[in-house]
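Sharing a structure, written as structure tokens. Questions coming.
Heads up, one of the protein chains got dropped from this complex, but the rest are sitting where they should.
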Amino acid sequence: MSPEATSWQPPPELRAVADLDLDRTRRRGYPEAVYCEFKTPAQLRLIAAALRERQVRTLFTRAGADQAAAVLDELPEAGYDPEARLLWWPAESPEPSGGLVVIVAAGTSDLPVATEAQRTAEVLGRRTVLVTDVGVAGLHRILRHLDLLRSAAAIVVVAGMDGALPSVVAGLVAAPVVAVPTSVGYGAAFEGLAPLLTMLNSCAPGVAVVNIDNGYGGGHLAAQIAAAPAPD
Amino acid sequence: MSPEATSWQPPPELRAVADLDLDRTRRRGYPEAVYCEFKTPAQLRLIAAALRERQVRTLFTRAGADQAAAVLDELPEAGYDPEARLLWWPAESPEPSGGLVVIVAAGTSDLPVATEAQRTAEVLGRRTVLVTDVGVAGLHRILRHLDLLRSAAAIVVVAGMDGALPSVVAGLVAAPVVAVPTSVGYGAAFEGLAPLLTMLNSCAPGVAVVNIDNGYGGGHLAAQIAAAPAPD
Amino acid sequence: MSPEATSWQPPPELRAVADLDLDRTRRRGYPEAVYCEFKTPAQLRLIAAALRERQVRTLFTRAGADQAAAVLDELPEAGYDPEARLLWWPAESPEPSGGLVVIVAAGTSDLPVATEAQRTAEVLGRRTVLVTDVGVAGLHRILRHLDLLRSAAAIVVVAGMDGALPSVVAGLVAAPVVAVPTSVGYGAAFEGLAPLLTMLNSCAPGVAVVNIDNGYGGGHLAAQIAAAPAPD
Amino acid sequence: MSPEATSWQPPPELRAVADLDLDRTRRRGYPEAVYCEFKTPAQLRLIAAALRERQVRTLFTRAGADQAAAVLDELPEAGYDPEARLLWWPAESPEPSGGLVVIVAAGTSDLPVATEAQRTAEVLGRRTVLVTDVGVAGLHRILRHLDLLRSAAAIVVVAGMDGALPSVVAGLVAAPVVAVPTSVGYGAAFEGLAPLLTMLNSCAPGVAVVNIDNGYGGGHLAAQIAAAPAPD
Amino acid sequence: MSPEATSWQPPPELRAVADLDLDRTRRRGYPEAVYCEFKTPAQLRLIAAALRERQVRTLFTRAGADQAAAVLDELPEAGYDPEARLLWWPAESPEPSGGLVVIVAAGTSDLPVATEAQRTAEVLGRRTVLVTDVGVAGLHRILRHLDLLRSAAAIVVVAGMDGALPSVVAGLVAAPVVAVPTSVGYGAAFEGLAPLLTMLNSCAPGVAVVNIDNGYGGGHLAAQIAAAPAPD
Amino acid sequence: MSPEATSWQPPPELRAVADLDLDRTRRRGYPEAVYCEFKTPAQLRLIAAALRERQVRTLFTRAGADQAAAVLDELPEAGYDPEARLLWWPAESPEPSGGLVVIVAAGTSDLPVATEAQRTAEVLGRRTVLVTDVGVAGLHRILRHLDLLRSAAAIVVVAGMDGALPSVVAGLVAAPVVAVPTSVGYGAAFEGLAPLLTMLNSCAPGVAVVNIDNGYGGGHLAAQIAAAPAPD
Amino acid sequence: MSPEATSWQPPPELRAVADLDLDRTRRRGYPEAVYCEFKTPAQLRLIAAALRERQVRTLFTRAGADQAAAVLDELPEAGYDPEARLLWWPAESPEPSGGLVVIVAAGTSDLPVATEAQRTAEVLGRRTVLVTDVGVAGLHRILRHLDLLRSAAAIVVVAGMDGALPSVVAGLVAAPVVAVPTSVGYGAAFEGLAPLLTMLNSCAPGVAVVNIDNGYGGGHLAAQIAAAPAPD
Partner (left out) sequence: MSPEATSWQPPPELRAVADLDLDRTRRRGYPEAVYCEFKTPAQLRLIAAALRERQVRTLFTRAGADQAAAVLDELPEAGYDPEARLLWWPAESPEPSGGLVVIVAAGTSDLPVATEAQRTAEVLGRRTVLVTDVGVAGLHRILRHLDLLRSAAAIVVVAGMDGALPSVVAGLVAAPVVAVPTSVGYGAAFEGLAPLLTMLNSCAPGVAVVNIDNGYGGGHLAAQIAAAPAPD
């Protein structure tokens, strides 16, 4: 545990709502992220102000319109993608390093989650390419991108419904596949449970599963995988 | 309702355990089937004797060793496949009619269920071909059989784990795909729930789902679909 | 895989949102379908415009009012059934071929899903008849239609609540029964889970189950099954 | 609360394992029942001895072979049905009163549970008739018994798999239907969950559902309902 | 099956939406019920008009404000309880017969479902008494009503949360207890699943379970059970 | 049972909606609580008036804006925390007794539930301290409060998502940990099911689990545990 | 964190299988417990030998016959209760302190879990009393013990099936109730899920739930709660 992590004294009104993990970048090498869902605009304003004061690179995930407005009040120069419900500050991503992250969206309806993954990987310092609407119902569509897929250091596959695409992709490449199930689908998809189970049961090894609709988590994991190995 | 279906008077000891649907072939065009699980050998002997007396073509499904022995006591000339836990009487299948039924087993471990489907379709009067171990983790294996798949009037795809194969196959062919989930897999397959959900959520239309490990049901449905040859 | 499928170059703004499977009719023999749920009106306009340009027969499923309006902006002459949330283009169905598809709705509340199935089967080239409100609580209602049911090459049975009707129908006919569970019912129907399980566990063989409320999938599968007329 | 219920002082070794509800017959009008599952033979011997000493009419449910032997050690003259895993003491049922209880088993495999229900209703003082193997896959089988069904004051319907029979029966009669789901079926029956949900969601009112494989509970409830004869 | 049930020819626009079970009263002895959820006001107007024309006593269940208004347009003299979302026509219940039905609501929040049960039992011809807010957290509240409970021919117990009240009541009386779980409760009640399971697992025999929030079903079943007065 | 508990005669209009457990404080030592969800404002006004008349210390839980307004109409001097949806009357808590209750919120989004727990414990007579945003992703945050945690007689840990914090806290202290899962999280949290299961499976003994989002229940249990000061 | 906790150097063969938390008694005030399920006899022998060498008071939970024999090889003087699958060493419990712990078993079948709870509380230094077979189906049985229940500082209620007893007990007393669901019951108990949910949804506050069949956890939590005597 790092004692210096606690040297800054946050104002009491902030301590009543959050205990910012300012040590996280030092400890983990990746920026802080603020999960906005269930937080009030007032709470987000307090948090955003403190992060600006401390100059901490930060993502704000799952931000609805009101929540995004509150963050932008304090950090007007932040990047913002409403479809992905994501903000990031500062708006400029760091100089890319590590390997390529390819994000694959099985269907158009999976784009919001795929975009959240792509933005996250970029803010964490990776180059990215996004491929859209290449579900297994028309297999030639994903096979067309085989060279791109094989050039990636990590692949994020975002899929709802049957969630079958990660198994197919993982069977074709050497890189790990990060599988993100989405809540897209008919009733028996049970809000993402069906593709989640499909991905956990992939018959191809090398599939890393994250939470339903968690584009942020998928992009973060892919960015970690595609980092250069730790120096000796 | 057919009054003549009730003209035969079964012996009382049989009526105490079963009310054979001898009318089924006339009404539905397909043979009777006796589900052996949970039935005692004594009950099966009574049933088998009555079917022989009435000369009714019959399948016996889910027959364990003791149950199969009881059936064979009464119908020694019946066909029997222990791996598929299936018996059929008489042993000779009818002259094939209709279109081709192709059965596809995703993995070697799915073979017992796939074989049950194949035998059932044959007893119901269809020509069949079985293709084994062509899961989506090595996509070239199923693509190698594309011509065969496209010549089928109905395709049965048997798969456990991620259950992704029916979606891939259905996306390649005009014929209906009958998907049979199996209980093969690691813990989060939940005894077949995972592939069942995958198949119900297929992103390719044309997938007909039946019960977990129900090779009999899959073969039966395929035989019905293929009753007429596939249109050109 | 067909190389010609990729000869047309879609505009970049379309490629950012969709990779249309224009090859599907050639490969599968059935028209393309666009799943509208979760898609924005802007995305749908791009897709509809491209389909019109390429003259591809298409269904648009699960279209809410705004989504339907976007499609009709680009394809004003498309057919549209708001209750079924379905559009189809061109509005004229092809000349019917194959066998008859009978659609059975267990209750009045199941009509939107049943209508979606009926429309789909017609757009795919089948003759259809729809029978309404014939649930098993009053058995004489379905028995009244026995001749019609026995004339079908495929029967779609749409039911919520106990989902018992497909078992009853399948026990009366030779043709395959496509069972579509709906989310109609009280709490322990669990949004369609109860009738889904009932249908998967049908004690009568010959029941093909599709996803909850998936009238499109049910109609598509029935149209495939009925592609050849029912055998005599 | 009845103070006299506590006047008898059970021996300490009995009090360590059970607090017999000797007051139950007075309070509820029905005999005590001892649930044998999970109880040791030694515990059952203590209980049986006390019941004999107090001359309390009793059922012993879910008794495996060892457990039944322990009960018979103390109550050798008890009735015993190994298939139903049920014992009752004394072996003679009381003089029948009230209305008729008809027990219906959808399939032969449901017979152990149906028999448990029948025996229970008899021990509680009802006349019973058992009808076997009349599932909805062959509807004429249940319709053949319509007069019998309509003469009942209560009907117990025991079914696994799709559990559809109670809905069909309830739609034909005035008497309440007690539905007992069984664990008979393929994988997606989930050990009786599927028929349980079907029965809870019956589209015909008048279906009373009890626990999976709980023939005792079904017979008990039917005996209570039929305590008075069916109204004309 | 009764041929006369089909002698009336409904207008075509009605046949397109419903197949009224006008035979039900003759066959089952209880009035028809129209489940309004998912039905449009236009459909309900057609149905209500036909029922008035045929003079069929009818309940309308799960009627929202718009749906109730549509029914009242055609049947302005119908009875209506908005809290219970129930209408009945004619407004006057038949002369009471049979035994007493006692309805017990565990908490104030369960009142809408309990009232639906009470109204239903009255329309079906039973005398009723409603007892409110007597959950097991304060046991003296239910014990205070012991004489009333023991005078009932059938008891409906409506409860959410832990659903424990039916077990307690059933242990005190001879009459059957109809248990209606409600969706009242915190998160782990899972919209009524928790009390549903509690009731199915009642350690006291004599508990008949119906669907979650199904006050109509509970009242109907109780009315059937109480058709004959409770035996002395 | 206390006969005097029934001596007060509530007005009939109140008896129609509630049977207040005025005996509860005497019997259990803790104030009455009124669960407001699903209750109408009119019902709450009746209840609040009666409680004021009888001078019964009371909590009102799960009160939405309209429900809170109804309570405040009758008890304008009540305490009210809109975030926690809690009211209490009288507004002044009793003089603190017993040991310290520490409430720990894993994240800012868990604050409404944590505040409900804190308020409840105070109204029940305990001293409390609230610690916020100390989830296990940054372990130093909770370790910083080790002395405070070890001074508590009971600790309430409120957490959504992985629900891992109670296990970590319980492993560090002698006092019981009351774990309150929240519905905060991504899709596979399944509205609080995931943290609920985590807490039930804590590898550290001493974790007492209550219902999802049930801050009232957590605070109540902690107040009971801390009724006596922690032993030295 | 206590550095001295690591001063003892375990032998390498022990480190390969376990990292004993010898610091636990100092940190938490309660003895170490070794969970035996899934451990091999060889592993348990290594662990038992180390604990004897370090003289650490220890419980061994979920020990089957082979596992118990392995522990007794190394710690022949340990206490052992085969029914509860529990061992404890040394065999003598510490001098009792704190308040009384009452353990209540709803049925005889719940005794193994109840005994595990009782033994655990005794090894942790509490006085205990065990009450057996007092389920809510015969309410007078639990009411008979009201004075004993009200003298307890903590009450452990062990119940399967409907799991209703903790709600009833909690409504009668001031002390916290620790509810332990068991896997005793018919099919819809789903191996303890039903009573678990019942207990989590208790309508009486003050119920602390632990894992299914976890008598050890229930006894441990109760011992912690009762560490200080109940307040007057």
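Going by the order they are written in, the chains are A, B, C, D, E, F and G; count residues from 1 in each one.
One rule holds for everything that comes next: contacts are C-beta pairs under 8 Å (C-beta built on N, C-alpha and C of every residue); 3 or more make two chains touch, one makes a residue touch a chain.
Just so we're clear, the structure is a prediction, and the values are computed from it rather than from any experiment.
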{"item": "Omitted chain - touching chains that are shown", "value": "A, B, F, G"}
{"item": "Full-complex contact with the absent chain, from F:G99, F:G138 or F:P176", "value": "F:G138"}
{"item": "Identified contact with the non-displayed chain, of B:V134, B:V158, B:L197 or B:L221", "value": "B:V134"}
{"item": "Selected residue (touches chain absent from view) among F:T40, F:T58 or F:T198", "value": "F:T198"}
{"item": "Subunit A residues touching the omitted chain (full complex)", "value": "27-30, 33, 98-99, 151, 153, 171-176, 178, 196, 200-201, 205-211, 216-217, 220-221, 224-230"}
{"item": "Subunit G, residues in touch with the chain not shown (by the definition above)", "value": "1-2, 5-6, 15-21, 23-24, 27, 35, 37-39, 43, 47, 181, 183, 191-193, 196, 211-214, 217"}
{"item": "Positions on subunit B where the hidden chain makes contact", "value": "107-109, 111, 132-134, 137-141, 143-144, 184-189"}
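The rule is short, and it goes like this: only the chains that are shown with their structure count from here on.
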{"item": "Interchain centroid distance [CA atoms averaged], subunit E/subunit G, Å", "value": "45"}
{"item": "Distance between chain centroids, defined by C-alpha means - subunit A, subunit D (Å)", "value": "56"}
{"item": "Junction residues of subunit E - those touching two or more other chains", "value": "27, 107, 137-139, 171-172, 185-186, 188-189, 193, 196, 200-201, 211, 217"}
{"item": "Topology of the chain contact graph, where touching chains are joined (line, ring, star, complete, other)", "value": "other"}
{"item": "Contact pairs between chains, per stated definition", "value": "A-B, A-C, A-F, B-C, B-D, C-D, C-E, D-E, D-G, E-F, E-G, F-G"}
